[in-house]
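Our next item is subunit A:
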Amino acid sequence: MRPFNPQFMLDVIPNLLPFLWVTLTVVLGTVFFGSLLGFVLAQAKLSQKPRYRWLVDGYIYIIRCTPSIVLLFIVFYGLPKFCLEVFDTDINRYDKIFFVIVTFTLLFSAPISEVMRSAYEATDHGQYEAAVSIGLTPWQAFYHIVLPQATVVALPNFGNSVIELMKEGALAYTIGLIDLIGKGQLIISQNYGAYALETYLSLSFIYLLLTLGVEKSFLCLEHALSRQKKVV
Partner candidate 1 sequence: MLKITNVHKKYNDNEVLKGVDITVDKGDVVVILGPSGSGKTTLLRCINFLDHANQGEMEFDEYHLQLNSASTSEVRKIRQKTAFVFQNYNLFQNKTVLENVTAGLIIGRNMEKKQAVDLALKALAKVGLSDRVDFYPSQLSGGQQQRVGIARAIAVEPDVILFDEPTSALDPELIGEVLSVIKQLAQEGTTMIIVTHEMKFAADVATHVIFMADGNIVEEGTPKDIFQHPKEERTRNFLRRILPPQVEYNI
Partner candidate 2 sequence: MDINYQFLIKTFYLVLTAVPTTLNITAVSLLIAMPLAFYLAVVRMRPGKYIRPLISAYITFVRGTPIFLQILIIYSILPSFLNSTAKYFALEVNVFDWNPIIYAYIVFSLNTTALLCEVFRSALGSINKGQLEAALCAGMTTAQAYRHIIIPQALVVAMPNICNLTVKLIKGTSLAFLMTVKDMTAVAKIAASYGYNYIEAYMDVFVGYIIVCSVVQVLFDFAEKHVGKFRLIKQK
């Protein structure tokens, strides 16, 4: 068995880092679109019409039971066919990153809608009533009074969901997207299978930095935003 070469771990990092932007693009794109979709879903779940609530419940349940890789394959193989039939557009040539972001947006929106909904329900609605009673429009009351407080409550869980997303996003390589892990696999095959452990450990190190970084950032955000809130 080939001896372990720690030096390689350091050497390989400059080759990997350029592809960090692919991973980050996936994460940021997913967070953006996933939060939008999650917001819509949360609204639907809070609505008065039971039909919308059931739809959202069903969606969340199905997403919760689906492995990322299965959904990835379904979107990758199924979406082009679907678009061809229904919209008469050929998306087969689209960059793989498109399919990755679509898949993870669907996956991310489910837990995020729950995070948003429970944060909204945890805030004190008396304050909303007070706001509209002094003349704010419902939107102003929501935006200036409810949203800031709900955000603070939601932050820890939102951060956790982002970290989970980062880890699940690593699967993008299975449909051929060359992100961090994709590049790592390419390097390994360029070395005819040698230095696999060293490459993977370097990748792990980068991911650890990413996840710990995100965790710390969210903690700082929480502290900054909740300074206004005095804990009794």
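Here is how the candidates were picked: all candidates are chains of the complex that A comes from, given by their letters.
Methods note: contacts are C-beta pairs under 8 Å (C-beta built on N, C-alpha and C of every residue); 3 or more make two chains touch, one makes a residue touch a chain; residues count from 1.
Nothing here was measured: the structure is a model prediction, and the numbers come from that model.
In summary, of the candidates 1 or 2 that share the complex with subunit A, the touching one is 2. Of all residues in subunit A, those touching candidate 2 in their complex are 1, 62, 64-71, 73-74, 77-78, 81-82, 85, 163, 166-171, 173, 181, 196-197, 200-201, 203-204, 207-208, 211-212.
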